[in-house]
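Below is a structure I'd like to ask you about.
Shown here: the complex without one of its protein chains, the others still in place.
Naming follows writing order (A, B and C), and every chain is counted from residue 1.
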Amino acid sequence: MIFNKLTTLGLTAAFVAAASTVVFAQDDTSKKLYLGVGNTSADYWTQMIWGATQVMESVGGTVAVIGNDFDPQKSLQNIGAITAPGCEGCIFTWFPDSPAFTKTFVEKIGDAGGFITTLWNRAEEIHPWDTAPDAWIANISFDGVDAGYQNGMELCKAMNGEGAIVVLQGVLDNAPAKQRTMGLEKAIAECPGMTILDKQVGSWQQAPAQDIMRTWLTKYGDKIKGVVGQNDAMALGALAALREAGLAGKVFVTGTDGSSDVVKQIESGEILSTMSGLNEYQGAVAAALAYGVRVGDIKVADLTEAQRDFFMQQILITKANATEFLARKPDPAEYSYEAIKADIWAKSAGQIPAGVN
Amino acid sequence: MTKDTILMFLRRNGALVVLAIILTAVSTAAPGILRWRAINSLLQDNAPLLIMIVGATLPILLGCLDLSIAAMASLAAVMAAMLSPALGSASAYVVVAGAAMIGGLQGWMIGRLQVPSFVISLGALGIFKGIGMYLTAADMVGIAPGISVYETLGSRSFGISNAFILVLIVAWLFTLMLKLSNLGRNIYAFGANEIAVYISGVRRDMVRAFAFAASSGCAALGGVMMISQTMFASATVANSLLLPALVGVVVGGTAISGGVGGVLSSLIGGLIAILIRVGVTISGLPPESQDVAFGITILIAVALTTDRAKIGLVK
Amino acid sequence: MSNLIKSQGPLLALTGLVVIFSVFSESFASMANFAAVLEAAAIPAIVAIGLTYVLMQASIDLSVEGVASLANIILSITVANSVTTTDIGLWAIPLVLCAGLLVGATSAAVSIYVRMPSLIVTLGMWLTTVGMAALLFPDRLPQLLETRITQLAIDKQFGLSWIVYLTLALILVALWVEKYTRFGRMSRAIGENEPVLIMSGIKVNRHKIAAFALAGGCYALAGILLGARIGVGNTQSGVGLLFPAIAACVLGGTLLSGGQGGIRQSMIGVLILVSLRNGLIQIGVDPLLQSALEGAVIIIAVAGSTWHLRRKVRVIK
Partner (left out) sequence: MTTAFSLEGITKRFGEVTALDNVSLTLNEGEVLGLIGQNGSGKSTIMKVMAGLHRPDTGIIRVGGKVVQLRSPLEAAQAGIGLVHQEQSLITSLTVAENLFLDKPATSTRLGVYRWAKLRDRAKHQLEKVELDIDPFTSVSELSFGQRQMVELAKVLSLEELVHGHLVILFDEPTAVLNPPEIQSLFSQIRRIKHRSSVVFVSHRMDEILDISDRVYVMSDGRNVADRDKENVNVDELYELMVGKQRVNREDRKPRNAQIGAEPALTLKNVTVPGEIEGISLTLAPGEILGLIGVQGSGAETILRTVFGLSDRWSGEIDYFGMPLNVDSPPQAVDKGIGYLPAERKTEGMIRNTTVSENVAITYGWQHGHGAGLISRARERGLIHNWVTKLGIKTPSIGQRIDTLSGGNQQKVVLSKWLFGKTLKVLMLDHPTRGLDPGARSDLFGVIRELADQGLAILLVGDTLDEVLTLSDAIIVMKDGRVSARIEGVQATPPSEEELVKAMV
């Protein structure tokens, strides 16, 4: 009884205190970019966030980073929380955790009178020009098919066009997983000597990938000549299993992401290749588009489809360019709003074709 | 009112009090949240979660747990989308009815196989997920456009989200059922002492089957509501809803051990959890500390809403 | 025979799985594959050890993934690593283990003294520890440069890494604790009949706090070993540990209602799950259907191994 009383009072006090100390800047909505990310603890995300932050800071704005842990429901709740108190003219750059939710997110922000650029995920059927077209400015992704293809061809080259490979897939219904598989299949079509021995789901994670690789090694033994890890974490998991078997460097491994760990292994020769997107650039362009439209520098009506739904360039990292890649240091000046706005689509790799999402 | 009656009121209605406190706190911080449009939009977004919370309450009242609800919602979304071109509106009804039957089967199996609900529904979770993956080949399925059920669920009447109206109707029906029907009486008694209820001549397998049918049916309804917003289904579309649903039920004051609580309390619990999430997001805390803030606030909310007088041993 | 089924149901289920997979796959029954199974089972086994004591006491602990991730992050930023300058060497291990113990003890203390079910307390603790891991995470993935830790996964003795040997040692200790210590004996008794123990003057709350603290320590150890295995600190490293661990305990016969089961049973449960995952890959089942098959096997195995316990007058829940 006493306990209940005390805690009720205590909590009330705490809430009132918390509520009164949090000051909400209801000033210029154009200066605050809401950046929805998967999490903040991986190279890709920190680089992307860095790019967006440079753009916003160059115009005296801020970035509010919101981590959604790859959970679309949490994303939905967070967008709801931001738009609920009123959000006329808010700007968003969001990673829709599942393509199934992209439509809901952009429509929601459209209803609230905001502007959004999306990263990576959209359903095949919807595009920025046909769904909440005034709010959804652009969708910026990386070409997963190309990533799968280029890594596949690199593998083909390394194996001299002959041999069996295994594939560690990402979470199956994620677009990048499907795209990278499509790309790999395209590579196999051009390199018929390369065959897929087995495919399993490593769920983008290192430890499960390691367990699967270990199982494969016992099942197929030295039949395996190459491993496709659909992201870098799984490539590292496969590498760890190969190291255990003393096969590191003998079996070729590819990843995708361009994380520094993997690039270091590429330098040392244990991993063959990985694909790195221009991650900082993606964040910067997404932020610049959202801000530019918001302040009227860019007119949505003037944009073409290829300018609203496009791939960002990416680079294949192999032993040849690994050292150079590690040494690069992005220059903040190149990521200011003005610098990006000068040629927003300079590093576009073209419109996203139909059938890849 | 004397001091004692006030305290009694607080204890009985802990969930309502907490809801009021949090609503006050959040709206002080962001007054815009009290606008009808904002509330409505929050309710619409969270209708799938709320309907799952409503359904999940019934097994918990028995002292059981249904871990398969989120997987069932995803599977239902996938099935509804796949059936929508052929069946039109009927696809939603077929899916919800089918889910209720499967849920009923789950509940009945718990008694027949005498395997705890935790295990049966954990297994069912895997099975539903696998079937969903297999049916869609891990791809997304778009819903056929122009089907009235989905359009209705995605829109509003009298300015209120239809999906949320449906949540209220279902919650109200369940509340009436729990209060006025023999089945409702049996559900509460079952949660208090399963064996005594069985020896009193209650068909416990049927009671359990009903509770699980209700939770599966509501989960499927949640899946249908979800795709009426997203227009796309995938085999994992609702998978992340399991824990929030359980959190909502518990925050509402329904005891995990069974026999105590109710559907309306759970609904209030769900709203509390949603508002806490809103509060944490707009609080301006860095993203890294939001989870910590959410976790701790939820714990405090549960501590306040649990009526300890009615719970014996705390496990 | 019927007695054997009664007492050793889970073991028979495991044997059955092994036989089936050996028949349908040539490579399943090889030394190399058994080693692969043991390697894959090691970390889940450590988690299951911690969880078993908690489950025996009829409580539950959902904070596994958060604690393991948190432990992994603390380890990776306190030993020699590629991001921070801190390097306290192997002292990081006791530090991390203490963090795990502390989280576990906190969960138990809140559950006991605020009188809240452990399910909900540890659920909150799960969210909280995940958040703490994110808070502690430096800007970039810290790579572990402390070779004494990473060697645990790489160095092999007779085809098995030190992680496996460490797990085996821990299992032996856990079995000893279960049989020979007051804590171990009382844990099962608490699950069976807590009021009587309280009346008998047993310090039940201490045993509960100890169980949760030990469990937290086990998850932290799992986080350390995950770090050794993946070589980096990752806030997601613990993801996917919880449900398999609970499923393993339940498969082995550690009932959630408490008072039953034990370390040996839980370890059999872990082996069943890991062999199943391994075997499904070995016999080439469609990856899309794997989770469905796993789910079905969990239900069938538990139903089969507890079939003899069926009584009309029995609480199931």
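Heads up, the rule we're going with is that a residue touches a chain if its C-beta (ideal position, glycine included) is under 8 Å from a C-beta of that chain, and two chains touch if they have at least 3 such contacts.
The model shown is predicted, which means the values in this text are computed figures rather than measured ones.
Chemist: Who does the absent chain touch among those shown?
Modeler: Per the contact definition above, the missing chain touches B, C.
Chemist: Give the residue, chosen from C:188, C:229, C:277 or C:317, that touches the chain omitted from the document.
Modeler: Selected residue, touching the omitted chain: C:188.
Chemist: Applying the definition given at the start, please give the residues of chain B touching the unseen chain.
Modeler: Looking at chain B, the ones touching the missing chain are residues 180-183, 185-186, 188-189, 192-193, 195-204, 259-260, 310, 312.
Chemist: What does the interface between chain C and the hidden chain look like in terms of residue numbers?
Modeler: Looking at chain C, the ones touching the missing chain are residues 179-183, 185, 188-189, 192-193, 196-197, 199-202, 259-260, 310-313.
What we mean here is this: only the chains that are shown with their structure count from here on.
Chemist: Roughly how far is chain A from chain B, centre to centre by C-alpha average, rounded to an integer in Å?
Modeler: Computed from C-alpha means, the inter-chain centre distance equals 32 Å.
Chemist: With chain centres taken as the means of their Cα atoms, state the distance from chain B to chain C in Å.
Modeler: 29
Chemist: Multi-chain contacts only, two chains or more: what residues does chain C have there?
Modeler: Only 130, 134, 137, 288, 290 qualify.
Chemist: List, in ascending order, every residue of chain A touching at least 2 other chains.
Modeler: 40, 67, 69, 172
Chemist: Under the stated contact criterion, what part of chain A meets chain B in this complex?
Modeler: Residues 1, 4-5, 7-8, 11-12, 15-16, 18-20, 22, 24, 37, 40, 64-67, 69, 71-74, 76-78, 80-86, 98-101, 103-104, 108, 111-112, 123-125, 171-173, 177-178 of chain A touch chain B in their complex.
Chemist: Under the touch definition given earlier, write down the residues of chain B that touch chain A in their complex.
Modeler: By the definition above, chain B touches chain A via 7, 10-11, 14, 17-18, 21-22, 24-26, 28-33, 35, 38-39, 41-42, 45-46, 49, 133, 136, 138-140, 142, 227, 229-238, 240-241, 244, 274, 277-279, 281-284, 286-288, 290-291, 300, 303-304.
Chemist: Could you list, by residue number, the parts of chain B that touch chain C in their complex?
Modeler: Per the touch definition, chain B meets chain C at residues 62-64, 109-111, 113-120, 122-131, 133-134, 137-138, 194-195, 198-199, 243, 246-247, 250, 255-258, 287-296, 298-299, 302-303, 306, 308, 311, 313-315.
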